[in-house]
Every structure is written in C-alpha cells, then in structure tokens.
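Note that one protein chain is taken out, while the other chains of the complex remain in position.
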Amino acid sequence: MNAFLAIVRRDLLLAARRKSEVFTALFFFMIVVSLFPLGIGPESATLRRIAPGVLWVAALLAAMLSLNRLFAADHQDGTLEQMSLSPTPLALLVSGKVLAHWLTAGLPLVLLAPVLGLQFDLSPRSLGVLMISLLLGTPVLSLVGAIGAALTLGVRGGGVLLSLLVLPLYIPALIFGAGAVEADLAGLGAGGHLSLLGALLALGVFFAPWAATAALRIALE
Amino acid sequence: MNWGSTSEFFAMGGYGFYVWGSFGVTAAALLIEALLARKRLSDTRRLLRRELAADRDNQD
C-alpha cells in the first residue's frame, strides 16, 4: 500500500512540475464546450437539451488528451522496467498511476463542469447531477484509457491509435453519464443511471489495472 | 414460384435497387476479399521463392 501511495505522490509531484499540461486539457474542455452554442445558436431551450451530451463528450475528449503520456515518460527512462521488477505487484503500481492521472486530468474537469454548465442554463440540481456523474464517470475514463495507453506504448502513430481503441469503449460511460443529467432534466430520477455508472466504475477498478498490466508487460518484453 | 418473368425478378416489386444493392455488394465484397487473400498468398510465395533462389545462388 505504501508503494501505491508513493507512486501517486510521485506522479502528482511530476504533474505539479508540468502544470501547463493540466491547464491545456482544462482550456481544451472549456473551448470545446463554448464552441457548441456558437455553432448551434444561443436559444436556451436547445442549449439545455444538448448540454449533457456536449459536456460529457468534451470531458471525454479532454480526459483523453493526456492519456498517451500516462506511461510514456516512465517507459523512456526505464522506470517502468524497474517497476515491473519490483516486489510490489505491477497492477498495484499501475492503479496508483491511474489514480494520479484521474486526480490531474479527471478531477479538474469535474470541478470545472458546473461553471460550464451555467453557460447552458442548467439548474443547480442538474449541475449537481452533472458533477456526480462526472465524478463517477471520469475514473472509468482513466481506467479504460490506461489499457489503451499501455497497448499503444511506443507504437508509431500511438496518439490517434489510442483514441481509436479507447473511444468505442468509452460509450457506456458516455451514455450513462449524459443520460443521468438528461433524466434529471426530464424530471425522472438520475439514480438508475448513476448506480449503473457506479457499477461500471467498480468493474473498471477491478479489471482495468489487470488488463493494463498485461499490456504493459507485452510492451516491456 | 414467386416470379412471372425475369424482368419481374429483377424489379423485386419496386425494391430492386435495395435488394440488388444488398446482395450485389455482399457478393462483390466476398469475392474481392477472396481474391485479395489469394493475391496475398501468391505474392508471399513468389517473394519467398525468390529469396530462396537467391540464397541457393549465393551458396553455389
């Protein structure tokens, strides 16, 4: 467990030294979301209808931006190789890296989303549901993304390939996440969607580090 | 038997474009895939034969 926390701490420190990456992703999220009203028109009824989908799709793309750097630096300087030889199970260390990725790439999106939601005339309650759905959903994005990042490690054209591999697998999270907000807007309870999102998260926590580890071992061979 | 004449068969009761578009594209796709697979095998064989011949010449 100590090794797990050490990895999280280390990755957070590294991220703190490269703050610009975190901010780039955040600005990307902001810009993409702000483009939609410009493309569609400022009518608030329409905006409210498209808000859940737009915010979720933009968050999904923003979370994907930093994925290909998840393992790349550690792979280049040989840290990853050391990790795979260490007595701590690699899967645990991978989980630590995924958690650190979520804290730097997912959590800021969750915190920024309600501000952007205001642009779309969402009610405070819907904004709350949006935050909860992103809070449950963005870790799934990091977890599934880690598998893709591990598979495309050191592969030419890795960045585009990564999105090709990972985006179809993001669809369930997108559907339940955006669906939760939409259900809330329609006056239905968001509970069903949120619990399914939670189930996805549980599945991801359980399986994704394991699959990402297997993929990393292949890349390290 | 469903069809009175050949032209009736090809017209498919007005759905000719859709029905033949489906069956035609499927047939063409499967045929092209088979031809591509054949080309891949024969190309590989030709390449390997050439490599082997070059090896033998070098040994002689």
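Chains here go by letter, A and B, matching the order in which they are written, and residues are numbered from 1 within each.
The working rule: contacts are C-beta pairs under 8 Å (C-beta built on N, C-alpha and C of every residue); 3 or more make two chains touch, one makes a residue touch a chain.
Throughout what follows, contacts and distances are computed from a predicted model.
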| item | value |
| --- | --- |
| Hidden subunit of the complex - UniProt protein name among "ABC transporter permease", "Heme exporter protein C", "Aspartyl/glutamyl-tRNA(Asn/Gln) amidotransferase subunit C" or "Peptide/nickel transport system ATP-binding protein" | "Heme exporter protein C" |
| On chain B, residues whose C-beta touches the chain left out of the figure | 1-3, 9, 12-15, 18-19, 21-23, 25-26, 29-30, 33-34, 37-38, 40-41, 44-45, 48-49, 51-53 |
| Residue numbers in chain A that touch the chain omitted from display | 147, 151-152, 155-158, 161, 164-165, 167-169, 171-172, 175-176, 179, 182-183, 196, 200, 203, 207, 211, 214-215, 218-219, 221 |
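Following the convention adopted for this analysis, only the chains that are shown with their structure count from here on.
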| item | value |
| --- | --- |
| Inter-centroid spacing, chain B versus chain A (mean Cα positions, whole Å) | 43 |
